[in-house]
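Removed from the display is one protein chain of the complex; every other protein chain stays in position.
Chains: A, B, C and D, in written order; residue numbering restarts at 1 for each.
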């Protein structure tokens, strides 16, 4: 029993309550408290990460409390490598987001004074953010599937309010769409969760005990479907992706970062952990259709992204493409691909986060998300343009930047995976490689249209990034570049749990993973 | 069955009387005779479909129903309450005894509660 | 000669909660009759609340002392078993908070039968002096008494009587709203006509079953079915009609038509009472009939219940989307919830242990749903237009800005209805679905797939239902407030207490459901007396 | 012999039910409901004879009580609404719609 993970969750909750209960008019104090709390969480996460032994047990920092004995539900938490890096991702992103959305709820004004979003309750926003953080940590840390489900669904609510209350013009539509999609998937998963409980007949929801509990292949398929649909919606995978562009475009930049950067990772995380390990036979049986879907996502996301006129939507579609890569990696059934996928989850969080935030700063200056409204920004705001460029390049997986490692590992792993006969996955890997080219098209084209060229009239009034904004983007860019050259710390943590996963799925592991880390 | 015989007799007589009346009497038409009698004034126009009953009588009707139902319950109670005796006056069974008394007391008190309410709400005041 | 009749025995101790409620109702009538007008309210309110609390205390005492009887009381007419006691507890708590709401609602007419604007009413108004009208209290007590009796009735006659004792005061209560008199009266009439219609069906069903079994006692019917031909047309017709009557009361499709009209027209505190207490009582009765009485006929009826449950969930969820009036919307939501409860009822055909599990789930669901409902309606009473409560959804636009706390609380109740995790509603829904899936898992039960299908229907319905709950939240929080939006009345102590209690329970049970689940488990483990 | 009574009771019940469904005047509807209840009573008494115990007749008593209470409440409601609106037609009660 280790108290660390519950503490990690409790801190932001307490912080949220404190922020919410601050007296009226103390908006600034609220922001400061929120930032402090999130930094405290970051520190605590660092402590946990430092204490994590990659060579140790799969789940560490395990804590189990009885929660609902009548249902056999426990409050069970613990982290393996993948979960740890994702928790770390959340812990890193939240303070950045808090800093980034410092003025979001104050009523965002453009340079010429038009109000994009009206003044909203500041305390509520930051309190929601902290609640969301607690839930993000919870969802990754949960080892009890019921608890996982609870966080999985409950997470929607703060995000829903953040989009709905603080988002752009179409915010309520986007928020509702987001909530309903996720809720629907979640409910299907609920059925599967219940089914899992009874079919396994073990009177528990604890993940380690349920691994391998379902033997009946038909039942596996049904339950797998229940889980997978939920995760596919969350991830999001084509064809159930349509909520993401709306939600991400309408959400305030900070929320969009958390949405795309962390929340959606729950889907791929869930696939990796639950779909594969609980229902190995079904996972294998469904591999091909899912790979097809993933490839379609990759290509489709990329192509549609090219056609976007709205920056945030564009980034959202690139994310769909990237999520395709992650799913592909997860289901390629090879350790390299899966490690790559897990790594991609983190790197994508940094890269897309940086891109969203940079785009957010840009939009905040002009009040319009449309690419055509910009031009020549780099002349007036070179720092902003620079960050934007790095983030964009990370998005297209330029070698040397973190995304490249993971994307490469996914493709190599998929290419060489023998899981499904020789050719099939190889073909998939080749097709998805096309997306790399497409990625270059959409990212570079966007950068060219916004940053270069003649300076548009309204852009001339742009101020460059202020200190706060620099502090927002700098850590991300540092991480992107750092992990681009030196992903080993992450991979060291990730690899053992991926190996474990594959053992549970009964796929022989190769040693390519070792080679992959040589980057 | 015997009741049926009597009913046939009585009914036959009554229907015969009603049926024969038009034939035995004279017929002298007079408009006034066919109007409703209202002491000689022009009759009040009657609504199509029949007159309406004044509503105040509804309460009486409702009360009647309530108490009639009470009586329905009192009769079997009274009959069973009585001890059974044979022809020589020996008690065969003691009836329902105290229990029934108490229950009926409760029952009557309950009805009286409603009764008191109606009374106080002027349901028992007629003009 | 008359056969000698033995004096029956009555377990006064076991039935004490019932007796207290009915006794207090009678005293209430007397108060209404004899106490001077200015004193009435100050007598009625404590009397009503105390009697409800007293009855609840007695229920507690019975539960805690472990003296839950295992034989029916009052010569087999009433079964005060574990589930009954639990349901009684729920109903008493719910009616207690509803009475608090009623106490705060000053807008009842002087007398149910008074004509608007008539001399009677004006006279009553003149004497009113702002002390409010008090006829409502005894009526509520009578209704609550009926609600207590309804699920505990152990034979169909008692059940019918209880049904009427419960319904008749409610018919009147529906017509008591003073501000929207016509609407209210219309609701009252519709409720009455349809309710009477359905109870006639119930009764005819009872007659048919009596013809088959020669008794109306539920275990007797069960035995007769075991002995005789379970497909006797009398029995089939009987149970079909009985079912119509019962399903009407819980508002299951296709007998749901009355609910929206009545919920909308009735005064809101009364709606709260109906939506919580009546539903609880009626579901209890449904359980008892289908469990104790129908034990041997389950196979024939499961497809029917299946269809009804599915239809109810779908109809409730889909029609709710089209509603523009908040109470109507909640009414349809209540229909959908009735459907979920029926899913639970479906799940009562397994082994004793599984049955206890399903029963526990239903009891738990009833408790949490009832409390959340009362809370939601309590919030409704506070949002006022000049003409009364602001019912139309468009009036709620932007309320989140005007009254963030209130809207937040309301949103929370809505989320509980939608079954979002960390609310009590989710736990309830989970319990029901789990029970349903579990009941299909025993070997040799071909209904397994059907149950799973039903759960999927339920899930889809929940997702659809979530849409309209979320829509209200969108309206409240994401829309700009109208310039002449409704005012939020300063809540009085009672209403605040009601909302606070409901909120606490909804949150508390959502976070730690074991508190209620444990009790429900104890209550359900003994099952119904057969 | 008892079958005839049952058939009669069924017919009465059906008439009542049809009446409730097709008639428009609230009072007529209401009386149809009462007709249904009386059909039930007839069925109870008949079954009581057929089955050979008194329960059915006792039930008939209770049904009468309930029917009476229903009359009291129902008429009060209908009369009130009638006096408010000057119409007892169910169709005129049309305020409650969405």
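Please note the rule applied: contacts are C-beta pairs under 8 Å (C-beta built on N, C-alpha and C of every residue); 3 or more make two chains touch, one makes a residue touch a chain.
Basically, contacts and distances are computed from a predicted model.
For the chain of the complex excluded from view, the name given in UniProt is "NADH-quinone oxidoreductase subunit H" [choices: "Sugar ABC transporter permease", "NADH-quinone oxidoreductase subunit H", "NAD(P) transhydrogenase subunit beta" or "ABC transmembrane type-1 domain-containing protein"].
Considering the complete assembly, chain B touches the hidden chain via residues 1-3, 5-7, 9-11, 13-15, 17-18, 20-22, 24-28, 33-39, 43-44, 46, 50-51, 53-54, 57, 60-61, 63-64, 67-68, 71, 74-75, 78-84, 91, 94-95, 97-98, 100-102, 104-105, 108, 112, 115, 119, 124-127.
Basically, only the chains that are shown with their structure count from here on.
Mean C-alpha position of chain A lies 82 Å from that of chain B.
Chain D has its Cα centroid 25 Å from the Cα centroid of chain C.
Distance between chain centres (mean CA atoms), chain B to chain C: 39 Å. Put simply, chain D touches chain B in their complex at residues 61, 64-65, 68, 71-72, 75-76, 79, 83. Contact residues on chain B toward chain C in their complex (touch as defined above): 79-80, 84, 92-93, 95-97, 99-100, 109-110, 113-114, 116-117, 119-121.
The residues of chain D lying in touch with chain C in their complex are 6, 9, 13, 16-17, 20, 26, 29-30, 33, 36-37, 39-40, 43-44, 46-48, 50-53, 55-56, 58-59, 62-63, 65-66, 69-70, 73-74, 76-81, 83-85, 90, 93, 95-96, 98.
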